[in-house]
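Just dropping this structure here.
All protein chains but one are shown at their positions in the complex.
Note that the chains are named A and B in the order they appear, and that numbering of residues resets to 1 at the start of each chain.
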Amino acid sequence: MITAAKCVVAVLALASAFGVAFSRQAVHSALFLTCNLLCVAVLYLLMSLHFLGAAQLLVYAGAIMVVFLFAVTVLAPEDEMLGKWNDSYKLTGIAVAALLGACLMVVNSRASLADLAAPEQGSLKQFATDLFGKFVFPFEGTAFVLLVALIGVVLLGHRRLRDLDRGGPSRD
Amino acid sequence: MTDGMITLFLSAALFAIGSIGVAIRRNPLIMFMCIELMLNSANLALATFSRYYARIPETLPDSIELVASKDLGSASDGSIFVFLVMTIAAAEAVVGLAIIIAIFRTRKQVDADELAELKG
Partner (left out) sequence: MDFIWLVLALPLLGSLLCSTHYRALGKAATGMLASLAILGAFGAAAATWFRVHAAGSYTSQLATWLHIPGVSGVDVAALADPLSATMLCTVTGVAFLIHCFSMGYMSDEEDYGRFFASLNLFVATMVLLVMANNLALLLVGWGGVGYASYSLIGFYRQKPSAVSAARKAFLINVVGDVAMMFAIFIIGSRVGSLEFTSFLGPASLDRMSGETILAAGVCLMIAAYAKSAQLPLHTWLPDAMEGPTPVSALIHAATMVTAGVYLMVRCAPLFGHGPEGADLMVIMARLGAITALVAALCAVAQNDLKRILAYSTMSQLGYMFMAAGVGAYGAAIFHLVSHAFFKALLFLTAGVVIHALHGEQDIRKMGGLGKKMPGVQLAFLIGALALAGIPPLVGFWSKEAILLGTFQDGNMERQLLWGVGILTALLTAYYTGRAYVLTFWAPARHESELHLPGSSMTWPLAVLSMASVAAGLAGHELVSEVQSLATHLPVAETHETFGALQITAILAGLIGLGVAYSSHKTGRASLVPDSAVPVLLGCESIDSLSKGAAGSFRSFADMVAVKVDPVISQQAPDLIQRSLYGTSSLLCQLQGGSLRLYAVAVLASSTLLALFVYGLFSLSIGAGQ
């Protein structure tokens, strides 16, 4: 039952991933990406990784996608022509990516996976204990990185850096 | 094909598709989305391994020693890593988008091929 569900969701995820990469309009790409991220979240849930599924929903499908859609609406880029396949970069890129994919497939096929017992009910507690105990320094590190990113984005959001010296954004 | 293999192959496929997208698209927004796709696929693989890992030392030669061969960590370690990666990915996405918007505001166009000032 779970396996079948996984298969269905995985096919959906693949389709939406193609949609991301080959849509003409950025809006469509963003929507396909949302779909893809949701599928991954479902996969996490199906793997009984409940916290990860929730985090995926919140962080990716919630926060990041909002930012993406916002950017798409701000920029409103024109449609991109995908017709020209004689571009050598494109061909090289596809070849290299295919090679990489094949390589990953081969490597992955050698992995010996066994279905371990699903985490117990109290795994979230264990998770929280580890996150704030054993991994508290990485956790605080990510918090710091987020802070830096915040400051960076504020700086970038201004028109020009020198505007900051004048005490605010200029209006032109 | 076990359950784990499905997600593992899916992650490989997503990574490949994402890299194709980065290579062939000229819209930096879509390239960025593809990068997110790749990051996501890496996360998926990590989560799969943390959920379904088998005993690794069987496949390792003698010359490679695990530092803590006794303690392979608890089941939640992988999830914590994935969570941290997600956090960093969020920060990265925000900064990247801010950069793209800044570029757009100065250049009034968004085409990765036109953004060639890096050549110096």
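We take it that a residue touches a chain if its C-beta (ideal position, glycine included) is under 8 Å from a C-beta of that chain, and two chains touch if they have at least 3 such contacts.
All values derive from a computational prediction rather than experimental measurement.
Residue-wise, the contact with the chain that is not shown comes from B:Met31, picked out of B:Met31, B:Ala47, B:Ile80 or B:Ala93.
Of the listed positions A:Val8, A:Ala76 or A:Cys103, the one in contact with the omitted chain in the full complex is A:Cys103. With the whole complex as reference, residues 19, 22-26, 28, 31, 59-64, 112-113, 115-120 of chain B touch the missing chain. The chain not shown here touches chain A at positions 89-90, 92-93, 96-97, 99-100, 103-104, 106-107.
Note that in this section only the chains that are shown with their structure count from here on.
In whole angstrom, the spacing between the mean C-alpha positions of chain A and chain B is 8.
On the chain B side of its complex with chain A, the touching residues are 2-27, 29-30, 32-34, 36-37, 40, 43-45, 47-49, 51-54, 58-59, 74-77, 79-80, 82-84, 86-95, 97-102, 104-105, 110. By the touch criterion stated above, chain A contacts chain B in their complex at residues 2-3, 6-7, 10, 13-14, 17-18, 20-23, 26, 29-30, 33, 36-37, 40, 43-44, 47-49, 51-52, 55-56, 59-60, 63-64, 67-68, 71-72, 74-75, 77, 80, 82, 87, 89-90, 92-94, 96-98, 100-101, 104-105, 108-109, 111-116, 119, 123, 126-127, 130-131, 135, 138-139, 142, 145-146, 148-150, 152-153, 156-157, 159.
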